[in-house]
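One chain of protein is taken out of this complex; the other chains stay put.
Residue numbering begins at 1 within each chain, and the chains themselves are lettered A, B and C in the order written.
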């Protein structure tokens, strides 16, 4: 299949206008020695029907959540995506456009991003949000860079922070000159140090944390602020209908993985990096920021603003190198949040919490299974200890149609993280408990 | 789930403005004796997630063509639908609009229908097309009614016409006062009578016919015209890249099932009734017709025209009662035809013909299987005789992953109609032949 | 000024068809290489010259129809208050359901064993519609309301024939929708019009006089075309029944009464439903729809085939065995994918949800009527309309010469699609308005304000009305010219 529209006649006339004899002549700047002789070692082109059959076969070789009941989380969750979300975000005027360099032709994307920023501020009770980053992990990286812009170097990370976030921090830190220091948290949460050295730029806490546990964010905030550092909170947007927002808990910068807002699991991406902060940080923020302004008639409109922060203007002095971002995911998140409203978001949170609590009771009642962190309060995810290897139990349950959770080897090879969204039913939870009992018997 | 947007406050204020005390008062015109007391005997409302799960379960209880290789045809065919077709026809400005009573706000639908009519005329080499009817069967009914408008009564139907078309004619004929008379065609085609009585209004021939056989349309045309009757041809749009068009064969009115143009099989509908005719019939045509005109500035635009034919103006004297039609299917067909172009349509026809020919050889080589109509030329479908009951052989092949065809009991309980579209591969055909051999062994 | 208007994409400004974009050799199509021997079509059957279809690239195709789509107004772009059409919100979830391969990729002639899900869906939907309308059984086969009407009339015909006493006449009110008389004729009956009384309701006395033993039946909508409930409906149906006739319920206005009253309880024998109205299946620019027809017990034998039946073991099958059946009304199983959407709507709402739908539909119509009736008087000021109302602007016309069509066109420039105009024919300068339940109070107030502004401009700025529309892709179109100088293809 081909999309280039040229007829032989077009090619002939265009070459004539250009003033060259052949298509090959257009490439004569390429030194002979560098020219590829003969075709690349790739299959030949195929038709639309063939490529869709090929892709269909690959897709069918996967076991998707259409046939596995999902209790896996650890940062990516099987929430319900309302049909209206992608019926709208999927409109081609949105998804075939690009960065709004000509704002007059891009008011749709710009206004939607302005609404996204506004909703993120409403959720977090912080002053300002950008218009998306790659994902939750890279959003945390950017938050740390914002905090380090002050000149301090060290980065302390609470023990309850997801190790894959820490790993991502470590990778980027190698370039920026820091190594995240992870605090002890034997109880699965807390572990607030007595005090802070003056060279600490940021303290990072995740709430609910990687084990789903509700952290004592305020203590971390007091620690950070007492020591002149910034508090960065990693939050879960689906929790903010019921849980106190980062702004109220003392966070200076808050970041999140926004996948659970209208985005499909997509085997890991594209997801949505959310970053919000207090106003004083606005000029240190990475990425696109949309602002409202007026046109020459004095009517309101939207533009990209504070671009002096960005790479295309500030180059090596930019706050970040990000250019292409996750705008379409932000559009989907905006539509999903508008679909939910304050009531729906609260209902969503209540359902997650209630079903997770029920699942906790059901699973810890399975002989041999116990809570990894018995009396820690949690939101929609929790950790259990199973007899034997968590990974093996998980695999055995796959054969019974369940994706039972995600192993947490860093706290023990027998630990399994179990996430329960509003999408799960009591019947499914009971069935999982039953199956787990059988598997362990 | 609910879509009514009213808040309690809205309801209160609106009732006040109306001047009634309660919602019930709005229904006080309904005599007490007729009021439903208590809820209907229907389940309660559910959420979006629940209804989609319910529907998903029903859909999974079906065996779709995702897992059955389809050789079934008999008027509905498994052709490939390019992704662009529904990405465009599915645009909500098209599918949430209605009959263009305000043409200035409906130029999109109107122009697309004008293009549809134009393409149908190009395909059929007839002068005029309407903007869609319910399906192929009801299109034939309307064509017969057009022919009978002249005052003659009888309707002759060639033996090769699909019995379900004849059955539909019979149903409608009961109201209009005719009974279709089916001619003999022992060879599976032809059977042109020597001459026509003067009370015959129309002769109906299907080409390719129900057995996929290429009919001798011209002889039927000569018969009809010699006897002062109209020739109505039922055609297959996917054949018109390679086969001579109805207009060239002498058809006065041509009708078709347009499903194979960009429309999914949908278990039988919505499909697309196509009807084209010579110009002298235009005022007898049923349904919507779009015409080009000028606006007050002298610029071109499109409107519904010749509405004096239609029920909303002419009432009992209308050419038909049709109102809501199959516009969206016509839009999809238009896009599909534009995607194909003359070349693509011819390629499509060549592939169907070649693959059907290959399948004919492969299947008639299976021990015990023979051609039902040995030397009749066919297009994309053909009839075979199997040892035993065709329906049983078909059912046995379902267990092997094939929808092998459609039984044709009216010519024999051992006859199976096998259709082969461009979508089928040599490997699938070989596999069907192999499986049929096993089933019959 | 285009404030807030859509971006105009690239492309020829004036209407230009896809044919004008065509260039020989361009293409969007692709096929797998032919993997078998090519065959030649016999010479005598071969096409001489290729059809003049456009040759375009896929991107040109996409841009052309994207641009055309944007030149169209739909429920998704604004209120669409056509009377008698129930242009309500079309839930996106129904599109997701209809696209499931277990529905979309099903051949109509698959063996029953492979279609149990589809058949169960039809079975459940049939039962729900029967409960909603008070009928015994229903056929889901008719692809639209008009076809449903004919289906009902053919059953009427078969019923009387089976009684050994064929009848020739069917009564319909003056104000009936055009499909009613047209269907009556296609059913082989003569349409006899019954007048309305001065309240706009069926004149029961006149009806009584019109009924004789040659009357096969009566067709009625209730609420009627004026949006008024026929409060004498019990007397009406009894009159017809006493004379041996049947009563047909045109369900186009069912959106007014769900969960409040049922055609069956009123005495109707046959009921059709327009799923694209009451159950929000998209109108598709003119279709597709679906027109299921329910009947009372004594008419069940005459229902079309195939029918969905359930065996003792609970399995479903399509049955053609029904000797008294009128036969088939459609080539296959009707507009199945539309019925999937109707199922989604009906079972999503459930009993209370559907009752609420009608409640809010009637609330919205009465609210909008209250906001405009001083300017556009109701055709029947004394009776409360239900889900829609009919106003007349005859006074405005007499006073200012402004036609209701001018009002309709001016509404376009004010950002709204007009209500139905010039229907019903029995009302001069009619404005038939059905807002539906999915519109907000603010939207109704906005439309009311636009209607009032247009009426006011009839005196203050008539030119604005004559010139309208100025903000649409085209100005007012010459329909007479279209019918005179036929240009029906490129």
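Throughout what follows, a residue touches a chain if its C-beta (ideal position, glycine included) is under 8 Å from a C-beta of that chain, and two chains touch if they have at least 3 such contacts.
Treat the numbers as computed from the prediction; the structure is a model and nothing was measured.
Of the candidate positions C:89, C:123 or C:422, contact with the hidden chain is made by C:89. When you scan A:158, A:274 or A:289 for touch with the missing chain, the hit is A:289.
Residues of subunit C that touch the chain left out of the display are 1-15, 21, 23, 26, 57-60, 62-63, 66-67, 70-73, 75-79, 89, 91-92, 415-417, 438-440, 442-443, 446, 470-474. Residues 1-5, 7-10, 46-50, 82-84, 87, 92-93, 105, 107-108, 297, 299 of subunit B touch the missing chain (whole complex, contact as defined above).
Note that in this section only the chains that are shown with their structure count from here on.
Averaging Cα coordinates per chain places subunit A and subunit C 45 Å apart.
Here the CA centre of subunit A is 47 Å from the CA centre of subunit B.
Residue positions of subunit A touching 2 or more other chains, listed in rising order: 48-49, 82-83, 87, 92. Across the assembly, subunit C contributes 26, 31-32, 56, 58, 62, 66, 91, 93, 95-96 as residues in contact with two or more other chains.
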